[in-house]
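Mind having a look at this structure? Questions to follow.
All protein chains but one are shown at their positions in the complex.
Letters A and B name the chains as they come in the text, with residue numbers starting at 1 for each one.
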Amino acid sequence: MSSEPSFSSHLLYVMRENPVTAISFFMFAVLLICAIFGPSIVPYDPLASNTSNALSPPSAAHWFGTDNLGRDVFSRVIVATRLDLSISIAAVALSFVIGSFLGACAGYWGGWLDAVLNRILDTIMAFPLFVLAMGIVAALGNTVENIIYATAVINIPFYARLVRAEVNIRRDAGFVQAAKLAGNSDVRILAFHIFPNSLPPMMVQISLNLGWAILNAAGLSFIGLGVRPPTAEWGIMVAEGANFVISGEWWLALFPGLWLMFAVFTFNLMGDGLRDLVDPRKRT
Amino acid sequence: MKTNRRDFLKISGGALGASVLPFLKVMPASAAGNDVIVAVMGQSINSLDLHRTGTNRPSYQVAVNVYDRLVSFGTKVTEDGGVSYDYSVIEPEIAESWEETEDALIFKLKPEGKFHDGTPITAADVKWSFDRAVSLGGFPAVQMKAGSLESPEQFEAVDDLTFKIKLIRASKLTLPDLAVPIPMVINSKVALEHATDDDPWATEYLHTTPAGSGAFKVAKWSPGEQLVYERNDDYTSGPVPEVKRVIVREVPSPATRRALLERGDVNLSFNMPNKDAKELSGVDGLEIQTTPIENSIYSLCPNLAFDAFKDKRVRQAIAWSIPYQEVFDTGAYGRGKPMWGGQETSPSDIAWPQKFPYSTDLDRAKDLLKEAGMSAGFDVPLSISLGQAEWMEPVALLIQENLSKIGVNTTIDKIPSAGWRTASLVEKRLPLHLETFGGWLNYPCYYFFWCFLEGHLFNSSNYRNEEIQTLTNETLHMPIDDPDYAPKIKRMIEIIWDEVPRIALWQPALSVGMNGAKDFEYWFHRQLDVRNLKKV
Partner (left out) sequence: MSGRFQTIAMRIAQALPVVMGVVVVSFILTRALPGDPAVYFAGQSATDESIQQVREALGLDKSLPQQFFIYLGDLLRGDLGQSLSTGQPVINDLARRLPASLELTLTALILACSVAIPLGVMAAKKPGSLQDHICRIFVTAGVSLPTFFTGILLVYIFYYLLGIAPSPLGRLDFLYIEPDHITGFYLIDAALVGDWETFFGALKQLVLPAVTLALFTMAPIARMTRAAMLTALSSDFIRTAKAAGLTNSKVLYGYAFRNALLPVITTLGMVFSFMLGANVLVEKVFAWPGIGSYAVEALVSSDYAAVQGFVLTMAILFVLLNLIIDISYSLIDPRIGFEAQS
């Protein structure tokens, strides 16, 4: 481990090894740029209406056309990147932290803690997850925070289960015994010796969940439980645009839909690459 | 109302005998034959009994199509050639004739009147049905009360064919209130057979099994999917309908409803979105009928319980800052009637609704805010209903944009339908919100009664004005040909124009699209009346 190569060279190695990963990292970079610089590079104010120019098809002035209030769809799609990425990353981070903590404790100490936690996770899993998320948002009110909480809650069991299993099989492993004999505390062993081993499989889960979190938020919007208007958000744009497809204004739903798909696609493809990136065994 | 195949065949009777069936099963809906109409709507029927607690609005159509009332309104042709009910004419339905005395209304029933099961309609049935409407509570009791029909003691079956209502006051609202869907006449003999001690009004039975005398019978009801009407060939209360059966399908997605109509897979799409109505009118083969809804205004309501709106100048400032034309174009796609831009500050006639004397004038709005000491502006949530987001959301966004120009910063709150009524009408706690009241009985005083009297349900602005209280109570039961009526109504309109507790946006319209059907009749209750429909 002492001759660990630099992160960047490892990144390059992983990307060379798997072209799909390379493409997905590039796509992620595009998304990040949109999220960070989006509001300053778009041609129009995403909230400004112009009813005299409502529902105009894609043109040189409006690449993705305009919506029923005459707002520029392209600007809205790009600006929404930041919000959608924030929702999914915040939700997944939250469930990652809570799920890992619960799973690690349960897996390491076992006993009644494990039993109780397992029943609680089973209970959450036994709910139809999307309906649970709907219920939480409906009960708490439809704000960005509540969408994040709802998405986080339904994701927690996946992380907790995964970490629990990974920790459980290693708690009696040789390197753990060695660390114990060296006088390390349980918490220290758990945090620095056992837990990192569960990261590679978690990475796949994280990247899948990032995509799923976006879809989840979009689904909530479709039901009408999404973020508040006039905020631009892909799910709402697709959901509202969907009503215009039959009447021929396909661009309202299509472009946000494609962009949404692009983002979810990126996250889903990135999974294996991220795993390779953090997997110690993959390092040369 | 579970129907298996055998029952279905039985119900279908001669029209769909077993011999025709094999062909029918593979025929596309568009070729369904000349006597079947297929209609779609977005909402769901949840009961076949209007009086039952929890029956939703779309279910009222069953009361209209399957039951009869003592009287009904007439029919007229509107300016643009559509068919509409006629508020000015009251016609016999179950009753043959009636007379009004000092303290009573006496109805003579048609001697030939028959329920679906062939038994005669008697005054006892009418008495039982009316007793039920005022006794079960909930909305039916409220609506009956609006016509001064409050307790069972008022109703008397004098003999088999004579029914008497004792009046507690003379009111112009009583007779028209007998023609709304609520006082439907139920076959009490059938109902009583299924009544129990816990359920003396047979709500469980009538909930799934109608017992009426109407132009149609219910052949099949699958909640959440469809309702099939079958013509009552022995209809006694009016002309027998032309079509043999009407299938009403529930399709939640408006886009799908539009596609179905355009492709001719259905004959009628009820309550179309305004946008579809606008774009499809004039399309070959389609007929779009748009009827302005009487006694109804889509309004923006500033709540007087919210400090900033206590000052009428602030409310006026809001009224001056709304981009009316854009709101009308985007929210209603031009379907309906403008309710802004009136030229005078006091009305010249008692037409209702009529244009409010406001238009878009941001400078004037700013001046008014300054006068009120509010030139710095303020923050206020603007609430809309999730269930009506289709038009409320674009409207709210446009209003939000303009209000920000006079320093009023709004955040848009979407409230789910279940919470909407509680928040806006019952608790009346939304500082600024959109509201859609429409009065069934077409009088201005009736509108004022619900919307401007303190504590009344639709007064979601918490408005109170002594003069309005007095004038509304005076005019509510007064005949409209009373010489005092018009001046008082004009004064009432003048006050609320000045004080604007409700800012009128536009008068909404009901749009119905037809492809292969004609003569849809518009009713104030805004539900699907299938009795007059014909195939093209």
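FYI, contacts are C-beta pairs under 8 Å (C-beta built on N, C-alpha and C of every residue); 3 or more make two chains touch, one makes a residue touch a chain.
What you see is a predicted model, and the numbers here were worked out from it, not measured in a lab.
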- Hidden partner chain, touching residue among A:L55, A:V167 or A:L260: A:L260
- Query: Thinking of the whole complex, not just what is shown, which of B:G74, B:P111 or B:G137 touches the missing chain?
  - Reply: B:G137
- Item | Among A:M203, A:I223 or A:L274, the residue in touch with the chain that has been omitted | A:I223
- Note on the structure: By the document's definition of touch, the residue of B:G74, B:P200, B:P252 or B:G285 touching the omitted chain is B:P252
- Message: Could you pull out which residues of chain A are in touch with the chain that's been left out?
- Response: 18-20, 119-120, 122-123, 125-132, 134-136, 138-141, 211, 215, 218-219, 222-224, 235, 238-239, 242, 245-246, 250, 253, 257, 260-262, 264-265, 268-269
- Query: What residue numbers in chain B mark contact with the hidden partner chain?
  - Reply: 4-5, 8, 21, 24-29, 32, 38, 44, 46-47, 52-57, 137-139, 141-143, 146, 207, 222-225, 247, 249-253, 255-256, 259-260, 262-263, 265, 386-387, 415-423, 425-426, 450, 457-458
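The rule is short, and it goes like this: only the chains that are shown with their structure count from here on.
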- Chain centre separation in whole Å, for chain B relative to chain A (CA means): 46
- Note on the structure: As the complex stands, chain A meets chain B at residues 47-49, 51, 54, 68-69, 138, 142, 224-225, 228-230, 242-247
- Task: Using the touch definition up top, name the residues of chain B that touch chain A in the complex.
- Result: 253-256, 258-259, 262, 273, 275-276, 279, 326, 329-330, 386, 389-390, 393-394, 396-398, 400-401, 411-414, 416
